[in-house]
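Missing here is one protein chain; the remaining ones are kept as they sit in the complex.
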Amino acid sequence: MAIKTPLEYINSLKDGRVVYYGGELVKDITKHPFLRINVDWLAMDYVLENDPKYKKLILDKNEDGETVPFILSAQRSKQDLLRLRDLVKLMARVCYGKPSGAKFVGKDGLNAVTVVSQRVDKKYGTSYVKNVEAYRKYLQTNDLSLALAMTDVKGDRGLRPSKQQPHQDYYVHIVKETKDGIIVRGAKTHISQSPACNEMIVVPCRAMKEDDKDYAVSFGVPCNAKGITFISTECEAREPGNYFDYPISGSSFINDALVVFDDVFIPNERIFLKKEWELAGDIAYMFGNFHRLSAETYKAAELEMVTGAAILMAEYNGIDKASHVQEKLSWLIQYAETVEVLGRAACEHCVTEPDSNLVYPNPMIANICKLHFADNWHQATKYVQDIAGGIVVTAPSFKDWSNPKERPLMEKYFGGKAGVPTEDRLKMVKLIKDETSPYEDVLTIHAEGSLAAQKMSILGLADFERYKSAAKRAARIKDIKDPIYRELPEFPSKTYKY
Amino acid sequence: MAIKTPLEYINSLKDGRVVYYGGELVKDITKHPFLRINVDWLAMDYVLENDPKYKKLILDKNEDGETVPFILSAQRSKQDLLRLRDLVKLMARVCYGKPSGAKFVGKDGLNAVTVVSQRVDKKYGTSYVKNVEAYRKYLQTNDLSLALAMTDVKGDRGLRPSKQQPHQDYYVHIVKETKDGIIVRGAKTHISQSPACNEMIVVPCRAMKEDDKDYAVSFGVPCNAKGITFISTECEAREPGNYFDYPISGSSFINDALVVFDDVFIPNERIFLKKEWELAGDIAYMFGNFHRLSAETYKAAELEMVTGAAILMAEYNGIDKASHVQEKLSWLIQYAETVEVLGRAACEHCVTEPDSNLVYPNPMIANICKLHFADNWHQATKYVQDIAGGIVVTAPSFKDWSNPKERPLMEKYFGGKAGVPTEDRLKMVKLIKDETSPYEDVLTIHAEGSLAAQKMSILGLADFERYKSAAKRAARIKDIKDPIYRELPEFPSKTYKY
Amino acid sequence: MAIKTPLEYINSLKDGRVVYYGGELVKDITKHPFLRINVDWLAMDYVLENDPKYKKLILDKNEDGETVPFILSAQRSKQDLLRLRDLVKLMARVCYGKPSGAKFVGKDGLNAVTVVSQRVDKKYGTSYVKNVEAYRKYLQTNDLSLALAMTDVKGDRGLRPSKQQPHQDYYVHIVKETKDGIIVRGAKTHISQSPACNEMIVVPCRAMKEDDKDYAVSFGVPCNAKGITFISTECEAREPGNYFDYPISGSSFINDALVVFDDVFIPNERIFLKKEWELAGDIAYMFGNFHRLSAETYKAAELEMVTGAAILMAEYNGIDKASHVQEKLSWLIQYAETVEVLGRAACEHCVTEPDSNLVYPNPMIANICKLHFADNWHQATKYVQDIAGGIVVTAPSFKDWSNPKERPLMEKYFGGKAGVPTEDRLKMVKLIKDETSPYEDVLTIHAEGSLAAQKMSILGLADFERYKSAAKRAARIKDIKDPIYRELPEFPSKTYKY
Partner (left out) sequence: MAIKTPLEYINSLKDGRVVYYGGELVKDITKHPFLRINVDWLAMDYVLENDPKYKKLILDKNEDGETVPFILSAQRSKQDLLRLRDLVKLMARVCYGKPSGAKFVGKDGLNAVTVVSQRVDKKYGTSYVKNVEAYRKYLQTNDLSLALAMTDVKGDRGLRPSKQQPHQDYYVHIVKETKDGIIVRGAKTHISQSPACNEMIVVPCRAMKEDDKDYAVSFGVPCNAKGITFISTECEAREPGNYFDYPISGSSFINDALVVFDDVFIPNERIFLKKEWELAGDIAYMFGNFHRLSAETYKAAELEMVTGAAILMAEYNGIDKASHVQEKLSWLIQYAETVEVLGRAACEHCVTEPDSNLVYPNPMIANICKLHFADNWHQATKYVQDIAGGIVVTAPSFKDWSNPKERPLMEKYFGGKAGVPTEDRLKMVKLIKDETSPYEDVLTIHAEGSLAAQKMSILGLADFERYKSAAKRAARIKDIKDPIYRELPEFPSKTYKY
């Protein structure tokens, strides 16, 4: 057992998994022109693990002295969280804003069940902690890629899992229990990079009521398990290898697949929650806590790139000194830096799980940060597109650029400020087109929970008494409950007279 | 001469024009799988002209009693402008938000030179009005499709046309004059549907100074003229005929081509401006006046569709009663209706060109309306994507839907509220993806001038004295210049005592 | 009977009414230093009525040939509504943005019961139309000032009128019926200028259910009726006659009083609704329809002034050419003009009440316009304050300006751009302070209904089928219900082949 090479990882995917892409069942995903983009993106994890330069950041020794990926460890301190940030930031910068996903989302699922399994065991006398730790060891020592499957397909969003019509499979649930394990059915959607992972950790996506208890289920499962079918999304890039037109989407194909569980068997030792419905929501929520942080980290890197594209286009177009352009650039910079500062602060002010040596990112700060980047994204794309100009969507393609008859015309007429190579200008507008796609929009607002979800979380986490006490004291209303405000000296003071 | 049939129009395009698409020189654009989407979209003009139902709206008699398309007439009254609106609205509704373009942009160029040629003739004793009217007659009686070429490729946006480096061809200009005409060189960009039009009207894109006088040029030219090369944009739709994945971009391919003028000869009778640099800006500005109105009209139709998509997705997802969803729907409705009301008001309160029987849309209202729709578009797409959910970008493609193995899984798991066909839900998310593309973003903010341009126009058009007088009078400052405010009775009044 | 003079109006207020101001019962409001500001503001109506210049706009003949104020007539055409707009605009411009209120709000109450009494009579066989018309004649021929009392004090906003605790008087209601009339109890709040009006028209402020039927009541009543008590708001201006520091609030004191009805008798002939609870909401809604228009009209005038103040401060400070200032001015101009255009369009596209010769402003457009001005007001004040600078709140007062020792220092040091009198600059900053007060903020967002109310109205008024049909047709979903979209020709067309 050891850290895998990229090729070992790639070969591990030839395991009989059932993956559809573009209407076809794909025999070997590592040979499929588009799925390979996804595979190569994940392989980047293994490239970095094997790069001596990053060893110290990426690798760790486990208690048995084995070299394992740090990313799958439990988080026990502010330093751990900040290291995780550095790691995600590195991967995001390497991969043009999208951190290579071999363990990127999966780790947050693992973190979530690590924290919550303690709560469940404490409350119910179960022994899920043991299962989680065994699973962690299995993943780490085999250096496995791990996806996270949370979002159910949901059907009618106005109804709870057990109330759905016309069928009850809109949320993954237990259809049968045996001595050795459970049988689950349902489908999870937007399961990033799952078709190219070794394992998948499955968690509930919402709080449950007692009626829904069959839906309160969490487990680990190999991606080639019998009964699992992946239906891929279509790669946004049209041509593999065309980085001129598709610099982002041709490199980092996330493949948020639909994962169907058609009566899949899960052995007892891989189960992390089984009908303890009162804590289903805790897992979803704790995954959110961790994953928001991951997202905030990579978004900070992505926003560096977006901001840079705006700056460069302003320069290429000769408008970088225009006042309205400078105002937009300033806005983009503060947007990027705010996400960086808030995301980092969520680690620096992390929360310790009671009676444990586990920490998690500060939920209030992490929610605010996520809301901030998601709520402002469309403003950012507007500014970038505004600065870049109509050419973002009217520039001809790389095929035209490659035609010796067209190229001189394009060279001559798509030039910008004197001295800027036309090719650079065209590459930059293509980057902007690729980066302001609906895919990026939707990823930004919906991944890690919708805007409405962040807003409700912020409300739920707030210290209402502190705010109310501040207002009451100022208004000279008597009953002040918050200790900070209750004990402040009177103002204006009566301690002196004149 | 008469109204053309769609086929007559289509056949008229087999005229030796030089059109590149995807790196290839296209021999017959009417047979090219993607360019044909553009052709069929333009052909819709001719379909409607030949539909008895719309005769009254679309057709007119000219002074010789010939039946001609109304859309190419000069605008002489509020009623004319409102009829134009009805016509554009109809075409936009028919073509899913994008009015078929056989004459759509061209007409606004024709309107611009119609108004401004009067000014030029008056100032310089030239006879461009005659040229414009002869051209109009030619276009109308032959029922020709007409593109408008305004935006030069521009090079360094911080420099004027004659100051560009390393070459002086970043703006179309006169390189030679002969007894019979002029030779022009340069390139125009984002020239919507030009590769599939019969004629093209070329106008300057900005105000000029005396140094730039060779760039002050306007003319009409056939699209197959010697020396003209079109380099097409790539169609956003990937597959012709796939309306499931590409309901908009598979139907309305605008093709905002690059048009290169490599020493093209323009005969004297087709020239509408030749070095009268002081009025170059007037044409650009007057084109804007008319074209903003056209855009406001089709945007109102497009926003009906966008709003409808949001409403339907809310219903399909079972969240239409959620308060935050209702707030977003309400916002979308006011957005759509505001664009409708302001665009209509720009016609209802149109401006008469002095010493003429010509009118044009109210420039202040039209600028405000354009700014309103452009400045809020990204907010709108955010709301629509927010309501629709991640499925907008993760739903598999029509190929998957067509595979009998995948379809039952998709049918089952992509269902929404009970009773809603899964196919409808998938079609709607695809519509939203197609409609919130960077193409739509950039078209919305950059066509008809950038946001900054609208803002400066509004400032330029404003009645500063009226505002200042209102404030001075309230502040009891004496020198009030605006007649409305200067003559108001004093308040509080001294006409009575008690 | 005839048009009153200002003094006749003023003297008519010495009628024993019960008005409190600043903790004191005021014997004669026309002699009270602050209430007089309110009175003089209302008197301006009578000044204008007696000014020959405005006769044609302001006065009308009734069916008996008597000269009466047009403002109290029923609205029967688009022209009537546009005349009303002109009238309100004039009054608003005269009075620094706040239309003199002698009949300003009252007229909209009268308009509301004019429309709805027809509905009630039709549904219930009552004869309220007769009462309304008799009341109108009484008001017009006596040229009486008229307030409108709608907003109840409401108690717990989460409970309906009849469910309030600890008492049931949070909404005005009928406590007793007699042969001759009814006895009403409760209190109305924010009843603008009511302490200085002759009459008051009382209407419900919300829809009712059957339980609430005692609260479904509307009537006219003299302001000195037994049992009515007015508790005034405090004038925002601190010193009567100081127009340097209080140019707005020292001239236009609206006095949004609390009006307490302590078992007030209303004779039958003054009742316009009595327990017909199903139509209570119609009156509230119809008042909104009319009053939003009035507000939109005066806001357009007020925004001229606000915009002018920003322009002048930019000039006085020497920053009018700064790009960020120009962007803000441009924004303010579009804000002002959008309110003007939308408000006018609500008249131009008014709605006819079925089976009647009555019209009312287009509710969709009027709601959008109100939402637009209210939702953007704080942005506007931010911009104005931003341009004006800290001096807005740190400039010393008129008392300092009047001290011969301080004045030279102030003259010297509060100067702006050379050539601008320091006094003008100081007056302008005081105007801005006065105009960006919480009073103006709250008036803007809460009068004519809250932001949330507008949003819900827009949703309620929208043509959902049209939007949905547009989206369905584009997505190629079959069941299209809206007639416009259902009958459009197919696109792409199958009428030709090639």
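The first chain written gets the first letter, and so on, giving A, B and C; residue counts start at 1 in each chain.
Please note the rule applied: a contact is a pair of C-beta atoms (placed from the backbone, for glycine too) under 8 Å apart; a residue touches a chain by one contact, two chains touch by 3 or more.
Everything quoted here is computed from the prediction, not taken from an experiment.
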Visible chains that the absent chain touches, using the contact criterion stated earlier: A, B, C
Absent-chain contact - pick from B:Asn11, B:Thr178 or B:Ser323: B:Ser323
Among C:Glu8, C:Glu66, C:Glu278 or C:Asp386, the residue in touch with the chain that has been omitted: C:Asp386
Touching residue (missing chain; options C:Thr30, C:Ser252, C:Ser294 or C:Thr436): C:Thr436
Among C:Pro240, C:Pro267 or C:Gly415, residue touching the chain not depicted: C:Gly415
Positions on chain A where the hidden chain makes contact: 5-7, 10, 30, 37, 40-41, 43-44, 47-48, 50-51, 93-97, 243-244, 247-248, 251, 301, 304-309, 311-312, 326-327, 329-331, 333-334, 336-338, 341-342, 344-345, 348-349, 364-365, 367-368, 371-372, 424, 427-428, 430-431, 455-456, 458-459, 462, 464, 466-477, 484-485, 488-489, 491-493, 495-496, 498
On chain B, residues whose C-beta touches the chain left out of the figure: 322-324, 327
Chain not shown, touching residues in chain C: 20, 22-25, 151, 153, 155-159, 164-167, 169-170, 187, 189-190, 229, 231-234, 238, 256-258, 260, 317-319, 321-322, 324, 377-379, 381-382, 385-386, 389-397, 399-403, 405-406, 409-410, 412-418, 432-433, 436-439, 441-443, 445-447, 450-452, 455
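Operating definition for what follows: only the chains that are shown with their structure count from here on.
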Most remote chain, CA-based centroid, reference being chain C: A
Mean-CA-position distance for chain C and chain A (Å): 50
Two or more partner chains touched - positions in chain B: 455
